[in-house]
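All protein chains of the complex are present and in place, except for one that has been dropped.
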Amino acid sequence: MTDTIVLDKPVGAFEEQALPANRVRGYWQSVFYRLRHDPVTLVFAGIVLLIVLTAVLAPLIAPFDPYKESIVDRLKPFGWRGHLLGTDELGRDMLSRLIYGGRVSLLMGVVPVVIASLVGGILGVIGGFAGGRTNTIVMRTMDVFYAFPSVLLAVAIAGAMGGGMANGMLALTLVFIPPMCRIAETATTQIRALDFIEAARATGARNITIIRYHVLGNVLGPVFIYASSLVSVSILLASGLSFLGLGVRPPIPDWGLMLSTLRQSIYVVPLVCALPGAAIFITSICCNLVSDGLRAAMDVRM
Amino acid sequence: MLKYILRRILYAIPIAFGVSVVCFSLVYIAPGDPLQTVMPPDATAETIAIVKHAYGFDKPLPLQFLIWLGRVSTGDLGVSISTRRPVILEVSEALSNTGLLAMFAVPLAFLIGYAMGAVAGSFAGSWIDRVVTGAAVVGVSLPNYWLGIVLVIVFAVQYMLLPATGMGPNGSTNFDLMQWSNAKFLVLPVVTLAMIPIGILARTTRAAVAEVRNQDFVQTLRAKGLSEWAVTRHVLKNSLPQVMAVMGLQFGYLLGGSILVETVFTWPGSGFLLSKAIINRDVPVLQGTILTLSLVFVATNLVVDLLQSLVDPRIQRG
Partner (left out) sequence: MQDNPSLDLRDRGGPQQPLVIARDLRKYFPVKGGGGKAVQAVDDVSFTVAKGETLGVVGESGCGKSTLARLLLHLVPPDRGELVFDGEPVGVAGGLPVDALRRQVQMVFQDSYSSLNPRMPIRDSVAFGPFVQGKKKDEARKIAHDMLSKVGLDPSLFGPRYPHELSGGQKQRVNIARALATGPRMVILDEPVSALDKSVEAQVLNLLRALKRQFNLTFVFISHDLNIVQYISDRVLVMYLGRLVEIGPIDEIFDRPLHPYTRALLASRPSMDPTRRIEEPPITGDPPNPIDPPSGCRFHTRCPFAEGVCETTDPMLGSWEGLRSHVAACHMHDPRSGHSGIGTA
């Protein structure tokens, strides 16, 4: 074979001429960059933050005791005697009940999604990475739960278990595990087929190590995006369960439950009765828009 | 082609089986003895034993399941505890009432949602797109039971135009579509029910239309000299299959998930039956309704998949 190079030249002679762009930006840094320049999402994220803070600081903010009933001041309209948003059918201050109600609704909205993401995510990654029969078993089991419309499944489980906040959260978690599992499995399967996974395997790494360093970082994105979109759904479903009497029990304030108990009184003070639903709606739509913004920021081909 | 149909149907069978297992076990995850629901509280030990045997509660669980499965496949879903009528009758009546709602809600949702999505997709990126997409997001984030209440407040309480609850005058359940005095009961529930599907269909249509517009063949059409309107017609035609599939799924969702809206309007449909059964702890009705609704959903998905594969032959190869 002909030598076209002088053998004693140092390897430095082959140095790359072209230098890369000056800004070093990893994936997460570019996500934050995009978010910072997206005013719409930031505004709604601010609103969500406000709602969360209100719920957390409820004891400090609420003007009245949410449990204090008053036979005289029942179903009063806006502004009656210091009750900015009126009173409910037992004379309790609406504003305070709404503020306290936010705690339950937000909790029932977020906790099931978080738990379902963990459980579903782990199952999905295991199934997707293992492939073959393991994957088929996991996904077929999930398919059975997919065969139920979410509302029906949530109501069925919560109803069968007798209602209550914990059962409601359990029902919602079970409803959300299959879609989270499917997202994680799809992402994992796609990643697994890529060359760098094979290269990692060629170094002799164990599967756990490969998953930890190469798979998780790439799967986290889609899982997180999907989970954030589930939060608004979870809030809707959770208050729906409470509306049917399958969530928290009275007298604990909860937006869905309040909507249900106030229903009889729509002929008396319609505006007051519509309030809890407005709270659900506002929270849900803000979460939805924030999640859309997150998706736009995170879903970029690099 | 036939192979795909067979394969798809075959695939639905273990799913249906899994669904029945879940429905069966719902009763057993409930706190307390399922026996309590069928017994008066002060029964003697002897009576308990007799009833237990009669219902088969003393047999091992898998056996109970098989017995139950056998009965259910012949259509025997038991007898309602509260009304003493056969469950299958209650469920089928209720389901047909829900079907009435869905029958109107889905086309309505399709018309409005598709129109919105087509407009948004055709003008993707413009302010029209943003307005329509915003409306769609509203539709999807709305608690539909709340919307129902608001509509009732506006139309029934404030302006007294439409009835607040029920399916017919004096709570009758005979329905005559031709008479406005009957038909007006449909309006609010249908509109309420259609809200979320409108949002979903608008989003789906917008995405499908925008995607099809970006495909190369659209440029070819323009280069051939077609007017913009003709091009749009082609685009809409191509985006139709995707949207129809989603519409079919929405129909299934409405059938199975109508419980919230029906409760608000006291519409005697399957969802309302379900919520009554929960309150009364009417176990046979609970089980029967959930089983029926979920099997209907599985069947709807199957039909939608098969229809879609007929329209779009690419699906069969996957």
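Going in written order, the chains are labelled A and B, and every chain counts its residues from 1.
We adopt the following convention: a contact is a pair of C-beta atoms (placed from the backbone, for glycine too) under 8 Å apart; a residue touches a chain by one contact, two chains touch by 3 or more.
From a predicted model like this one, the values you see are computed outputs, not experimental measurements.
Student: Just to confirm, in the complete assembly, which displayed chains does the hidden chain contact?
Tutor: The undisplayed chain, in the complete complex, is in contact with A.
Student: Taking the entire complex into account, which one of A:137, A:194 or A:271 touches the absent chain?
Tutor: Only one of A:137, A:194 or A:271 touches the chain omitted from view, namely A:194.
Student: Which is it among A:52, A:114, A:130 or A:205 that touches the chain not included here?
Tutor: The one listed residue touching the chain not shown is A:205.
Student: For the chain left out of this view, which of A:70, A:186, A:218 or A:265 touches it?
Tutor: Residue touching the absent chain, from the options given: A:218.
Student: Residue-wise, where is chain A in contact with the chain that is not depicted?
Tutor: 1, 4-5, 7, 9, 11-12, 14-16, 18-21, 24-27, 194-196, 198-205, 209, 213-214, 217-218, 302
Just so we're on the same page, only the chains that are shown with their structure count from here on.
Student: So how far apart, in whole Å, are chain A and chain B when each is placed at the average of its C-alpha atoms?
Tutor: Each chain reduced to its C-alpha mean, chain A and chain B end up 24 Å apart.
Student: With touch defined as at the start, can you tell me which chain B residues reach chain A in the complex?
Tutor: Touch list, chain B to chain A: 14-16, 18-19, 21-23, 26-27, 29-32, 137-138, 140-143, 145-147, 149-150, 152-153, 157-158, 252-253, 256-257, 259-260, 263-264, 274-275, 278-279, 286, 290, 293-294, 297-298, 301.
Student: Which part of chain A faces chain B closely enough to touch in the complex?
Tutor: Contact set of chain A toward chain B: 140-141, 143-145, 147-152, 155-157, 159-162, 232, 236, 239-240, 243-246, 256, 259, 263, 266-267, 270, 273-274, 276-278, 280-281, 284-285, 287-289, 292.
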